[in-house]
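Only a single protein chain was left out; the remaining protein chains are all shown in position.
After this line comes chain A, so read on.
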Amino acid sequence: MTALLEPATEALPVAGLPLTAAQSGMWFAQALDPQSPAQNTAECIEIHGPVEPRLFARALRRVAGEADALRVRLAETAEGPRQLPLALGSDDPADPARFPFEEYDLRGAADPDATARARMREDLARPFDLAAGPLFQHALFRVADERRLWFQRVHHAVMDGFGYSLLARRTAEVYTALAAGDEPGPSPFGRLTDLVAEDAAYRSSQAYETDRAHWNAAFADRPEAVNLAGRTALPSRTFHRRTAHIGAELSDRLKELAAGVRATWPEVLIAAQALYLSRATHTEEVVLGLPMMGRMGSAALRIPGMVMNVLPLRLTVAPHATFAELTRQVVLGIRAARKHQRYRYEEIRRDLGLLGEGRALVGPLVNVMPFDYGLTFAGAPSTAHNLSAGPVDDLTVNIYDRADGSGLRIDHDGNPALYKEHELGVHQRRFLALLARIAAADPHEPLARHGICTGAERALVLDEFNATARDVPPTTLIGPIEAQAARTPDAPALVFDGSTLTYGELNARANRLAWHLAELGVRPGALAAVAVPRSLDLVVALLAVAKAGGAYLPLDPDYPAERLAHMVEDARPAVVIADTAARVPAGVGVPAVVLQGLDVSGELPVNPPRALTPQHPAYVIYTSGSTGRPKGVVVPHGAIDNRLRWMQAEYPLGPGDRVLQKTPSGFDVSVWEFFWALRVGATIVMAAPGGHKDPAYLARTIREQAVTTCHFVPSMLQVFLAEPGAADCTGLRRVFCSGEALPRETVQEFGRTLPEVELHNLYGPTEAAVDVTYHPCDTRPAVAGPVPIGKPVWNTRLYVLDAALQPCPPGVPGELHLAGVQLATAYLGRPALTASRFVADPYGPAGSRMYRTGDLARWTEHGEIEYLGRTDHQVKLRGLRIELGEIETELAAREGITGACVLVREDRPGDQRLVGYVTGPHAEAFDADAVRDRLAQTLPDYMVPGALVVLDDFPLSPNGKLDRKALPAPAQAATGTGRAPRDPREETLTRLFAEVLGQDRLSVGMDDGFFDLGGTSLLAARLVRRIRDTLGADLAIGALFQAQTPAALAAQLDAGLGNDAVLRTLLPLRTAGSRTPLFVFHPAGGLSWCYSGLLARLDPDQPVYGLQARGLLAEADAHLPASMAEMAADYVRELRTVQPHGPYRLLGWSVGGVVAHTVAVLLQEAGEEVELLSLLDAYPSDQWQDQAVPAEADALTALLRMAGYERTDELTRDDVLATLHREGSALAGLSDTTLTAVVDIVVNNAHLMRAHRHRRFDGDVLFFTAAAPRPEHWLTPDSWRPYIGGTLTEHAIDCLHPHLTQAPHLDEIVDVLSRRLKELDR
């Protein structure tokens, strides 16, 4: 049977029609993922009453016959994608073009409705084949005698929501007529041809140009469209849906509210969604997506098809504005958008250049459908249910009015790649609660009245998470220390540089100084500045100030004098305590107490009396200030006492514990390092001044001083963990981190390095007594995700507040505010600044204050805080707090600079540095170094930008603000003269610079500053480590700050090691390390550089010293030794300056082996033990005695070999030198005098070898043979037998003699050697 569509309408043109712009978007999306069902739209109309299925099917066929858009397939043709006519008619199931209608009677099913829904879901998951068609599907489910579900699914490329309503209405009309036996009226639909023509006409019209101009102007600044997920994702094939209903009462109230502010209820709901989005994302400006009908003319209003569009609605949600005002913005915004609604969403994105960036134009969509069909089918009433409104990129809030007066239905549809189902539920619950509060409130009150927490969430974040009340006695910082000193006067209190003070001694010394200070006016409420470097005296001074009742003001000796002078002038302390007179800031007119030479023996050693209360200030610490001057934070005793009591309760410290004091006194972490241990009977171990920057020193100190407790800023912890000695710090019990975000990778690295040690993450600003949150880190590798800063400490409340000071629910970012006993009193002498940072607390006891941190944070569901970043321009660089404004102010104050901007760049991953941008000076005339030198006079070194860039103008965003993202990365080009390295060490230094900076070696000149080349202090640590490993120089990182160029650094090394240190008899290849040193003896040429390959291969804890020939330096008293014995005796003297007594470890290659053997014999004869003698392819003198002494020619060959070349046609010394220069060899940097000396040494050594008479070494020999065939086939290790008392163990290495000290052969050697060294270490 062939049932024709009734009535047969005019067919589309055979060649079909082009797609409209709206269709093209959908077609393209489907083409990208042909198997995706995401473009399916579907609805279900529930019909309550009798339905005659045969008539219903007839009605459907008739309507399909009237609606052109349903009778097409979309195929790619030579002219692009087109909609082609599709014949539909047959009911034959085998006919591919049969009419897509199914009928099911589910009355027999256990749950007919559920079964029907499952069938619908199955169908909805089926993608259409656009090129084949048909592009719709009907089904009628009988779920009860008198109830049926009409399901229809249509591809979005041919139908939109408004089209659905036209189809449903016409279907009801046709069915009703057919059921009554009447002929349905003529089709009300317009033709698809007209729709396509209208679309084409629009696109070539003036209106199109006007619309384009409108949208381009409205979004010229390309606002960031935030969404609730905080990230974007590709569209998924499906979506999650959460459905809720708003009852009649609330929806009526919302409608009344809308009427009251001259708006419609959909506009009120859109305003409410904007408010929710703004608060949930901590963003004042939001962009919502509004699906719009897109039908402007009356023709389109009669055509079922795909026309709809999504348009951006940009809204500013300011806390001071009222809800009525926000609604007004919505009304006006929609009005403007509606005028330009035919311009496509995809085109706006394209015009703004957002397509390529994958950036969103809009956040969530709010799809309000203020129409219900309210249809009846031959008298049977019906209800419509949307099942899918099309693809969900992010989040769509669909809102339907229900015509039966039962209220509104709200669907939250979310992209599963961005939202979990329960998260949608959470957003929905909060949104509904917000709607209820809005409906109950006066719309003319500020939006600040509204928060987005539900009642339960509010109680959770304000009260439950902050249940930290704890009774503490009203004590001070110092009281418990004096009590402890009385309890354990003989216990060690303080260790520094080999000296120890007991509690009794420390207390007495501090008391004597305290009495003296009290006489000078240090009393409760008064300040005493302390300018003393890390030492016993520093702690004595701090205690003395507290004992006298005063508050201490640390003056970090590393700060520039100008800055220290400013602090003293600002704080007006009663006295300045300094170790030396030179340390007292000049010209500040404050009495000085100079400890050097101060005699307080006449003062009493007993505790002085004082009227000190917990409210009195304990210390004042200066922090960076945004307006260009640092500010003093006044912290009272009660605050820091609470902090220390909490810490002791959480991490009990006892007499066996030793706390490392390494933080400079100007940073408040030092406060617990100074005072905690002394309150509980533990011991403070003080690091050397500057030691806190040197990971090797720290690892050594922690090990040697049995430190159990210490602190690291996370970036320094990374540096420390990279230090080979870190893994041996197993005496540690706990490590604290604070100061900046702690990366998960660092926590995991910590777990790998020190698996038995606890790691705790703490957080707090100076303004709240060091730390206010804590989190024990799980260092196991399986744990992922950000490391929280944790829960509040005792008597401390944390609030995460939105821009209206309303609490944020868990997961929602806001500014972190702190309240409770740990708050500072004030910024010294800055009442307005104090009143703007320490503000009234709306959630605490009456009249209490909270401190706003400027940190962006959020609660986890478990009551911990996660740190997210800053809300302002304050930055943390390696734990150091920096107000960029302070640096900008300093820069702008320099002559010729008209504008300044400073930011932290991360042009290489993990490598953050400060870069300054200035306008005004001419780029060529600008002396960056001079400006940086000037900055360094007022700013601490960590605040001086590593690079300065001159700009003609600052880049501005379209709305006229400074566009920080558009500031260029500073050029990495070499800034110096490009002078080439002159000697091997200089060459090594430039190579290491380049390596660490990730640059080409040739781009680094001898006079290029490390920091100018993009170096940071993290990279500096790496560089120093590499220099140490490669050159064996024990260099402090601080040295790099004073000597930034390879040239200057080379000079520094000289200063440390003596001039031409690399040519001295004793060459310290690596001085660091706790093992017995290994002494290595030069081969024929007299230089021991060939052993540098050992350094990277041996344990880093193994010191190595080279012995080199006399005569390399043009020293007056230098002469070549006359015998091997004389040479060996000389070397014994040298090595004894490093290691006065045995057991000794000796190694020599070639001639060096003979020397080593001779040295070993001499040492044994002197009564010393030699526990290792290792010879690398060395043979006793009698093997050579018949051989001719090498001529100069042979010496030249040897010299070239030392540089790694085989001699070809070089005849003379000059030829050889030319080759070395041409090849850029390190040896070429040696002076001609030295090269000449090398040749002489080679010849002399050949003579000595032949003349030597070996004595017997009473011990074992570890021997490595170069086993490749060679001309001197007679050489055998057995020739040593007469000269060895013990056994000789031979290891054959498959290479020639000259290659023994090169990779990979050296690997084999060190393998064996390391095992032997390890055995000896046991």
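The criterion applied here is as follows: contacts are C-beta pairs under 8 Å (C-beta built on N, C-alpha and C of every residue); 3 or more make two chains touch, one makes a residue touch a chain; residues count from 1.
Definition applied: contacts and distances are computed from a predicted model.
Engineer: Which one, "ABC-type transporter ATP-binding protein", "Diguanylate cyclase", "MbtH family NRPS accessory protein" or "Rhodocoxin", is the UniProt name for the chain you do not see?
Structural biologist: Hidden chain, UniProt protein name: "MbtH family NRPS accessory protein".
Engineer: Considering the complete complex, identify which of A:842, A:899 or A:1142 is in touch with the unshown chain.
Structural biologist: Considering all chains, including the one not shown, the answer is A:842.
Engineer: Which of these touches the unseen chain: A:75, A:124, A:318 or A:1288?
Structural biologist: Of the listed residues, the one touching the omitted chain is A:318.
Engineer: Out of A:766, A:871, A:912 or A:938, which residue would touch the omitted chain in the full complex?
Structural biologist: Of the listed residues, the one touching the omitted chain is A:871.
Engineer: One chain isn't shown here. Among A:86, A:195 or A:226, which residue touches it?
Structural biologist: The single option touching the absent chain is A:226.
Engineer: What does the interface between chain A and the hidden chain look like in terms of residue numbers?
Structural biologist: Contact residues on chain A toward the absent chain are 223-224, 226, 281-285, 318-320, 446, 448-449, 803-805, 813, 815, 831-832, 834-842, 844-849, 852, 856, 871.
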